[in-house]
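One protein chain omitted, others in place.
Right after this comes chain A.
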Amino acid sequence: MISPRMATGMQEKQYTPSLLNFFIYNPKFGPREGEEEKKILFYHPSDVEKNEKIRNVGLCEAIVQFTRTFCPSKPAKSLHTQKNRQFFFEPEENFWIVMVVRNPMVEKPNKEGKPPTIEYQEEEILDTVYGAVLQQCYSMYKLFNGTFARAMEAGGVELLTQKLEKFFYRYLQTLHLQSCDLLDVFGGISFFPLDKMTYLKIQSFVNRVEESLSLIKYTAFLYNDQLIWSGLEQDDMRILYKYLTTSLFPRHSEPELAGRDSPLRPEVAGNLLHYGRFLTGPSNLKDPEAKFRFPKIFVNTDDSYEELHLIVYKAMSAAVCFMISASEELGREFCEQLDGLVGPQLTLLASDICEQYNINRRVSGPDKEPQFKFIYFNHMNLAEKSTIHMRKTASVSLTSVHPDLMKILGDIHADFVRVDEDEEIIVKAMTDYWVVGKKSDQRELYVILNQKNANLIEVNEEVKRLCATQCIVTRHLNGYTQTLYLALIVSLLWNAII
């Protein structure tokens, strides 16, 4: 379970944070003594002895109850201990999800014979980050299974536990707690920068497809794993986007990267008219055995509570999600119709976008490596951009900066959350790094720069200067890049003047 991250010195071992327990309970389900086990709906790891499960759940229940007396509206969110940290979350009334994370630790060897000393680094993990991870777990469950309450209505505790077991058994394996950071807190959406005309063409395409295949209720359009259009509401799109970019797309990227003749590449089956293919549902339409089952998702759970088929269709770098009411039967005929209609158009559109994107890039000048790295997030439209994160894959998200710097970013963010006012924080980190965080209105910008022997004023000036030059470079880009440009400008406005 515990994997050493890196070894410093000869024998010193460092251990990253890891998942100890994850459980879901409802205190109303076994209120009487002796029935405590009934409260537990899901427990990970499952091989834990029954009494220990009951003890752990009981403890959480007690902590939540106890802290509630101090602040009834805001129950406890986390519990810090030397060895681990517990996170509590009540997504639906009386349903609690608890995640226990073991603190990172350093194992220092002692003289022969003696067991090594273990030093827990209890301040190294951030409440905001893991609190967000916990909430994401629930959101992802809800996207594919609907709410707990609905499952209860449909099939009682039995159905709910079944669903939880099925979902979380796999999902928890994909949680990589050691690489969670500020981006998990934001849960943002990366938007694809695009000129107006190409954007309008995409609009036109979406409208036409929705008109001819009237079963389609919502459509979302992505390019290069970045969002361009969402027919879903923001909150639903946020979690769907997370699923697409961290799970579905990475799983399907390998065949595309593989060469034309690679056995990994799906059968094109003589159809060279277009490059469209289904990422969900049938992998090959020509296959007589093809299955026409699509994953179901739940959206607008607060009001209309819709269950939808999720069809993800991709041609080159353009991916489209079509969402159709789950009550509709989707068969071969529909899929062939969709393939015939969407495939050629999407192929054309994808190459249009690619061409336009390259033109824009050329106009905006050569891709110079910027002298600083940044994370930008806008709470209003969930737009995020990071030059710190290299690539998101199913397994790991790679960052190009030291984890300590990432932690500083998280700390600054936690400070921003505490106050409503716009503010700016500049931190001098170890070595020659400076971290600047700016918050204005709904936007947050974090810049990391490396400058030898700089003082506070110089860093401030440098950030201003870098922002200004960077803005000129991005001026020609449309869409959210301009928003970013503006964010940089706006954030400059808030430099203290008095």
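Remarks
By definition in this document, a contact is a pair of C-beta atoms (placed from the backbone, for glycine too) under 8 Å apart; a residue touches a chain by one contact, two chains touch by 3 or more; residues count from 1.
Keep in mind that, in the parts below, contacts and distances are computed from a predicted model.
One chain of the complex is hidden; its UniProt record names it "Regulator of MON1-CCZ1", one of "Protein prenylyltransferase", "Regulator of MON1-CCZ1", "Adaptor related protein complex 5 subunit zeta 1" or "Signal peptidase complex subunit 3". Only one of the listed residues, A:E112, A:E211, A:E289 or A:D302, touches the absent chain: A:E211.
Of A:Q65, A:Q234 or A:T431, it is A:Q234 that touches the chain left out of the display. Touch with the chain omitted from the figure is made, among A:L200, A:I359 or A:L456, by A:L200. Chain A residues in contact with the hidden partner, per the touch definition given at the top, are 191, 194, 196-197, 199-201, 203-204, 207-208, 210-212, 214, 228-231, 233-234, 378, 380-381, 383, 422, 441-442, 478-480, 482-483, 486, 489-490, 492-495, 497-498.
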